[in-house]
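These notes are about the structure you will find just below.
All protein chains but one are shown in place.
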Amino acid sequence: MTLHRNVYQVLADIVGHENISDEPVILDTYAFQWLAETISGTKFCTRPEAVLLPGSVEEVQAIIKACNRYGIRYKAFSTGWGPWNTVGGEGVIQIDLRRMNRIIEIDEKNMYAVVEPYVIGSQLQVEAMKRGLNCHLIGAGANTSILASATSMAGYGLSGIFTGYSNCNVLAVEWVLPNGEILRLGSLGSGDGWFCGDGPGPSLRGVMRGMIGALGGIGVFTKCGIKLYPWYGPPTTPIEGIHPLDGMPIPENFRVHSLTFPSWEALADAVYRIGEAEIGYVMGRALPPGLIPALNVGSASEYAQMLQLVSTEGMMDEFKYAIQIFLGANSARELEYQERALEEILSESGGKIILMLEEQSVKNILFRHLIKSEGISRVFQLAGTFATSLGAGTSWDAAVASGKLGEQLKRKYIERGAIADDGGDLAWGGAYQHCRFGHLEEIIMYDFQDADSLKGADEYVEESAQATIEKSLGQPISIVRGMAEHFGPTSCDYHIWMRRIKKAFDPNIAADPSFYIEAEQPPGK
Amino acid sequence: MTLQDYRNDIQRCSRCSLCKWLPLAQIKSWRFANACPSMVWGNFHAYSAGGRMIAALALLDGRIDYTDKLVEIVYQCQMGGACDVSCKVNRDLDPLEVMLELRAKCVEDGQVLPAHMVMIESLRSDDNVLGELKAERGKWAEGLDVKDIAKEKADVLYFAGCRYSFDQDLWKIARDTISLLKTAGVDIGISGKEEACCGGRAFEIGYRGEFTKYAEHNIETWNAADVRTVVTSCSDCYGALKFHYPRIGKEMNFEVLHITEYLDRLIKVGRLKPTKKVPLQVTYHDPCHLGRLSEPYIPWEGVERKVLGQVVIKDPPKEYRRGTNGIYQPPRDVLRSIRGLELVEMERIKEYAWCCGAGGGVKEAYPEFALWTADERVEEAKATGAEALVTSCPWCERNFRDALERSGAKIKLYDVVELLLEAL
Partner (left out) sequence: MSEKEELVAIVGDKNVFDTPEALEAYSRDESFVRQMKPQFVARPQNVDEVQQIVKWANRTGTPLIPVSSGPPHFRGDTIPSLGGVVMDLSRMKRIIRINRRNRVAMVEPGVTFAELQSELKKEGLRLPMPLCPRSSKSVIGSCLEREPTIIPKYQWDISDPLLCTEVVFGTGDLFRTGEAAGPGSLEDQWASGQAQTNPMGPFQVDFFRLIQGAQGTMGVITWATVKCELLPRLQKPFLVASQRLEDLLDFTYRLLWARLGDELLILNNFNLATILATDRDEIKALRDTLPRWVLIVCVAGYERLPQERVEYQEKDVMDTAQRFGVTPVIAIQGVQGRNVLEALSTVSAEPYWKLRYKGGCHDIFFLTTLEKTPEFITCMYRMAAAAGHPSTDIGIYLQPQIQGRACHCEFNLSCDPGNPKEVKKVKHLFFNASKELMEMGGFFSRPYGPWAEMAYSRDGQSAMALRKVKGIFDPNNVMNPGKLCF
């Protein structure tokens, strides 16, 4: 389907001719995605009919109303990293929210900010830090949209022990509903500001998203209030050294350690105790054994050499049941308390500090990596791409069970050469809100340009998803089309309710449902 | 490597958009977080390095054909390479090389911009990209008592470059440079009107043939002249000599230095003594071609193979240019050697500096975009509170001048040489 010229003109009149395009080259740059091959078999998903760059909520609203009027579907995104940003089929326009990029306000006293979609984590963080505040950054990286993570996607990040999870950090939201009406959640809807996203009465944040967001399927979010958290470091964080060995000097009221434990069970116990002690600013399995060598190397070749060296010299064992933890405190006394508490916990659980990672320059690198959340995307570097699996948000014990399961399931795929031999254990994640819940997702790295590797990766993801059902380990984190249909029947048929919500809020099915829920049950389901 | 050779790499782009931003750990404010002028100007993803790589893939795969829009996307970019630096923080990709190959392919396929054709015509007819007469090339040095290396041997050749040769507003800087070097007792010579373009701009806009011709000519001429050192004040030329010349595989029997490197050495060995105070607060703009684009080209030929099951490595290992070995410290040291001068840094510096806006054929083909890019940089300079913006490249200087004239922004503009001269 090609967009009718009249409709194109209507849309162009809304955003301005310079902010809309249906040029094939432009369209292809929106069709191309990481993991596109899992949808279409090539690097390109379906082309959108046109790409629009609105500059305001009014323009977004006008676009959506036009879409409803003319029977066009739309798919909006912010930073757009991942195939869930692409359009789900023919006849869909893409709304790129790049031009809506302001930090509207930072309320220092009440510790929140209001942002537009194209404010990335790094931008908000540096502005917050100038004010003694920080924001939650997701593990994928601080190059992602704060708003998108809060309203539409997932939200795990390893500062989550202190800064929670994106869904819990969102306050009021400005939301253009699928039919083009503007809904302002919570206190904003009553004209009272951004400090609360809930009410009056039930919270419509419940419709906005769940553990995962609607990935474009329930309208477009144009502003949101987001919790900020205390930052006990300096207002600016200079980097020293040259990449990949650049580090962030650790402020005097922070401590950085990598800890190792004798077993998964001991690690699990220790994490629970860390949570109870209410210590920690960053904590989690930032460097599962397979990723340790990636910390300070520049290329895949160097990584491979380092991994081989580390494996040969038997160093992997030390990283097997390991976590990274940063302590951060407002006062020297508090820091001392945190350190003593950690010391006790280590003693009780048989854990110890990994001395080989205690070297100052290494710790500085780790500090930069995790405070700035800018290193995990190395998982793309090594084999070409990666996929994730398991990783439900659940109690820490169940998360650890997922970690163990992942390693077990991966083994045969490594043995058959389908996925990278990362040592078998790339379970990444942590425990959040002082360990009230956590997650461990098993990462696999594979070469999508190699048919056998792609096949093996697909099989592994499928097998691991099935395993989470069989072992009651929650719904897996990997996001594919039709997930609700697949997992709903195992979980109180939530997909039926989702479909009702979709139809109620989007009677014309204008918001692309491909990563949310289709209006009609697919045949055979 | 050809564009086709980069196909595997292109497909490995994960569309993370890191190419649009500074290396994340280096971001210091919301305002100055962007790395890519093209992306801020163009907004559609296609205008990023990642976007251009996708466009290249789409072209290779026959999904798209040439259109005005594609050509615009390819050329509306200063080729400053900030994207490349940011991408390589966590990737083994070469976005800048891909974009260079894409331009070469466009030229090969006859997809060129009229403004660039004018540059190349001028190059072909008069050995310069500015549409000037070759006969006028040496005029900048009239009256200067300096050797002509065609007639006399000199230790050091001063290569003026097209911009300094023909841009009369900037002649004083080139002339002052000669004076400085002579004051330091350097045995300096020039080529005058016999000088020919370095060919760097031609390379950047995709004209490989022209580039090769000029690179070969210059290397041969300078080898034959038996100069020990070729020093230039033009960062663009410097970048061409360091980054692109090694591509043609011709041995260069001379050291290439930028004037700031040379002056820094001279100061440190005491041959130049800045003693006068120059009370001024300045901020320094790192020219792309002196910084990240001056790292020497590292030839690589090899294959991809797999280890550890599916980890893709290059065999032999490929060394990546990440921009960290550019010339950043010498100009700063020169400035710091000047008493009374206070250097305050902008947020985007060194290998992640914001481009001045002039390079990659943009000044000629997209003048509005070039000026806007400069305006952005001027804003950043003003945000430091500095009284003056200092640079060390005539292309940066020209573009900043034009931008300041248009905007009326209140900040002075200097070349490093000008300030050093004041201090002597």
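Each chain carries a letter (A and B) given by its place in the written order, and its residues are counted from 1.
Everything below uses one rule, namely that a contact is a pair of C-beta atoms (placed from the backbone, for glycine too) under 8 Å apart; a residue touches a chain by one contact, two chains touch by 3 or more.
Not measured: the values here are computed from a predicted model.
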item	value
Which displayed chains the unshown chain touches	A
Contact residue for the chain not shown (choose from A:Leu53, A:Ile72 or A:Leu171)	A:Leu171
Contacting the left-out chain in the complete assembly, out of A:His4, A:Arg340, A:Arg416 or A:Lys455	A:Arg340
Residue touching the undisplayed chain, where the options are A:Glu90, A:Glu105, A:Glu240 or A:Glu276	A:Glu276
Residues in chain A touching the chain absent from view	107, 109-112, 132, 164-165, 167-168, 171, 177, 181-187, 189-193, 195-215, 217, 227, 230, 272-273, 276-277, 330-331, 333-334, 336-337, 340-341, 344-345, 392-398, 400-401, 433, 436-437, 468-475, 483-484, 487-488, 490-492, 494-495, 497-498, 500-501, 504-505, 516-517
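We take it that only the chains that are shown with their structure count from here on.
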item	value
Whole-Å gap between the CA centroids of chain A and chain B	37
In the complex, chain A residues that touch chain B	19, 21, 23-26, 28-30, 32-34, 43-44, 51, 53, 79-82, 96, 98-99, 103, 119-120, 122-124, 126-127, 141-143, 236-237, 239, 242-244, 246, 248, 298-304, 307-308, 368, 372-375, 377-378, 380-385, 414, 417-422, 445-450, 453
Chain B to chain A touching residues, read off their complex	8, 11-18, 21, 23-30, 33, 43-46, 50-51, 54-55, 57-58, 63-65, 67, 69-70, 73, 89-92, 306-314, 317-318, 320, 322, 324
